[in-house]
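Excluded from the complex is one protein chain; the other protein chains are retained at their positions.
The first chain written gets the first letter, and so on, giving A, B and C; residue counts start at 1 in each chain.
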Amino acid sequence: MQEFLGLPLDASAHGPEIDNMIGVIHWLMFALFIGWGIFFVYTLVRFRHSRQAAADTVGVKGHTSSYLEVAVALFEVVLIVGFAVPLWAKRVNAFPDEKEALIVRVVAEQFAWNIHYPGADGQFGRTDINLVTSDNPVGLDRSEAYGKDDIVTINQLNLPVGKPVIIQLSSKDVIHSLGIPLLRVKQDAIPGQMIPVWFKPVETTDEIRKKLTRTYSLQGGHDPRLSTLVAMEDYVGKDSTVIAPKGSILFEEVLSQLVEAGYTEITAGPDTPMEIACSQLCGLGHYRMRGYVFILTPEKYEEWLKEEASYLAP
Amino acid sequence: MQIPFTVAARPDTGLHNAKLGVWLFLASEVMLFGALFSSYILLRVAAPEWPHGSALLNVPLATVNTIILISSSVTMVMSWASLMLKDFSKYRRYMGLTILCGLLFLVVKGFEYGAKFSHGILPSEDLFYATYFTLTGLHGLHVVGGIIVNFYFWGPGSRMWKTEPQRFTNRVEVAGLYWHFVDLVWIFLFPTLYLL
Amino acid sequence: MEHATPDAIKKHVRTYVIVFVSLMALTVVTVAISYLHLDVAAAVIVAMFIATIKGALVASYFMHLISEKRLIFMALVLTFIFFVALMALPLLGQHDTIG
Partner (left out) sequence: MQHTATEGYHAGAVHHEQGFLKTYVFSQDHKTIGLQYMMTALLFLFFGFTLMLLMRWQLAYPGKAIPGEAFALTPGVLGLAALLIGVVSKRKLAALVGVVFLGIAALVWYLVSDETLFPEGVMVPELYNSFGAMHGTIMVFLGVVPLAVGAFGNYVVPLQVGAPDMAFPKLNMASYWSYFFGGVVMLSSFFLPGGAANSGWTSYPPLANIATVGQTVWLFGMVLLITSSLLGSVNFIVTIVQLRANGLTFMRLPFFVWAQFVTSFLLLLAFPPLEAAGILQLMDRLAGTSFFLPSGLVISGQQLGVSGGGSPLLWQHLFWFLAHPEVYVLILPAMGIVAEVIANNTRKPLWGYKSIVYATIFLGFMSFIVWAHHMFMTGMGTVISTFFQTTTMIISIPSVIILTALVISLYGGSIRFTVPMLFALAFLPMFGIGGLTGLPLGLAPTDIHLHDTYYVIGHFHYVVAPGTIFALFAGLYYWYPKVTGRMMSERLGRIHFWGSFVCMNGIFFPMLIQGLAGVSRRLYDGGAQYSHAQGVLQWNEVMSISAFALAVFQVPFLINFFWSIKKGKKVESDNPWDATTLEWQTPTPPPHGNFTSLPEVFRGPYEYSMPGSSRDFTPQNVR
């Protein structure tokens, strides 16, 4: 129903509801626009001066237009009562149980996303702005028990699939906005406030990448988009060396080698299909304040957590 | 052709142009100070703690200032009434008093500011002082503006009394409306900043 | 002022004096009350109540609002509504946030 709108792929549980609503509204908009448009064009043709030498001042009689306006108003009531308010309430009130959910803190700064996981104990350590350094972007107190096992990453938000996530969002400096189009999530990060957002990812990054895999032609100059893609299978040269192994980024040189090797097309998928796009002007680096979201299977997620924990000094 | 209703009132509205104009201007001033009040309340409600104005500011001095400003309002309206009674010299006296009160208000304000500055307290001290200085400063600017206008009508502008007495009276009335408004703002500023 | 006979003006002047005295009295009252150190809510209510009375006196008598034309009244009512919206809605917004 809303496919024609070209919304990005949707990987969160609540996403379809939003997409549906966008679809419904756009259908209403089309109906109105086309309805009025037809009438509009008809009058222009029918009542042009060469066809209608003298105006008929009575014009339209009756109440059709009032009924129409009432209909629009009613539709808007339905939109508010039936869709907007309940959906919004679900977003901002119906938070999942904190015990069921994964809680992650995200601290925005010019121009990076600092991701703070509570670690194995499930408790966030104390943070203090006096402890903020370039190695300790969130000012975490590692000396304290809760803080010992916390994991902090930059621009990389790894999440398990199928589990509700609560992000506690804040900012160190100016206003940013955590926008993740593929999860239908957006929330301003406002300094001095900690605002929670929740969602539930339902697809892993690998699945999404597969869905977004396309075949791209290598002829007639390189598609600039290819530089953000990875090969989805091994591409082997004439001398059976692997030019582009599966999952490798398709840099300019790689593409040239592929063309030399006689390939005319390549199947590729996005390297990082799900990204955090900062959605609030935050300075000169706003355009590159990009984070990556990786949705992993629960097993892989645990593995990753263990790996990260192993880097922490004992 | 001249602009109609600069002196006489338009029959259907009952107003002359300047009167309507100044009320509209005051409406916008209400929104200006209203926005600042709104900001003050918002910030204060959100603040974990907020000092009691009387603990930091000089209430007796401000009370004196309140009395001065209210008095100036009375003298202002009296100066207009004198014109209505065609007593020009009385007008001059009352208007002169109004201006003096205005100046006195500023002098007192100056002492108040001076006392703070001499203790190194500036608007950047904290939010309380920020709002205090901003609100009273902006109000002070309005007082300055009012004094200039009143001074004009006391001195050079009063020549109009000889040629167009009705128009001059209108002008003084309009200046008075502004001046009373400045007083009115202070009536709210005073308890908000000093007493709460 | 339309019915501006000298007598009417003299009557006005008497009103001004009464208003002036009331304003002075109210000023003293509000300062005095502040020394009682009521709790914040009560203090705010009392202080704003007195300020509103004082403001109303100034507007009604010094600014002649009490006998002013309907047009000006309407403009001020409009202004007042927006002023209230500007006060109330941001506060409500601050109060009603996620989390």
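Everything that follows uses one rule, which is that contacts are C-beta pairs under 8 Å (C-beta built on N, C-alpha and C of every residue); 3 or more make two chains touch, one makes a residue touch a chain.
Since this is a predicted model, take the numbers as computed values, not measurements.
For the chain that is not shown, the touched chains among those present are A, B, C, taking the whole complex. Check A:13, A:101, A:175 or A:261 against the missing chain and you find that the one touching it is A:175. Across A:103, A:140, A:167 or A:185, the single residue that touches the chain missing here is A:185. Residue positions on subunit C in contact with the hidden chain: 71, 78-79, 82, 85-86, 89-90, 92-94, 96-99, in rising order.
Where subunit A meets the chain that is not shown, the touching residues are 5-8, 17-19, 21-22, 25-26, 28-29, 32-33, 36-37, 39-40, 43-44, 47-49, 52-60, 65, 68-69, 72-73, 76-77, 79-80, 83-85, 87-89, 91-93, 109-110, 129-130, 132-134, 139, 172-175, 177, 179, 181-182, 184-188, 190-193, 195, 224-225, 228, 270-275, 277-288, 290.
Contacts to the hidden chain, counted on subunit B, fall at residues 1-8, 10-13, 15-18, 20-21, 24-25, 27-29, 31-36, 38-39, 42-43, 46-47, 122-127, 130, 133-134, 138.
What we mean here is this: only the chains that are shown with their structure count from here on.
The centroid of the Cα atoms in subunit B and the matching centroid in subunit C are 14 Å apart. With touch defined as above, subunit C holds no residue shared between interfaces to two or more other chains.
Those residues of subunit C whose C-beta lies close enough to touch subunit A in the complex are 97-99. Across the complex, subunit C meets subunit B through its residues 1-2, 4, 6, 9-10, 12-13, 16-17, 19-20, 23-24, 27, 30-31, 34-35, 40, 43-44, 47-48, 50-51, 54-55, 58-59, 61-63, 69, 71-72, 75-76, 78-80, 82-83, 86-87, 90-91, 94. Residues 92, 193-197 of subunit A are the ones that touch subunit C when the two sit in their complex.
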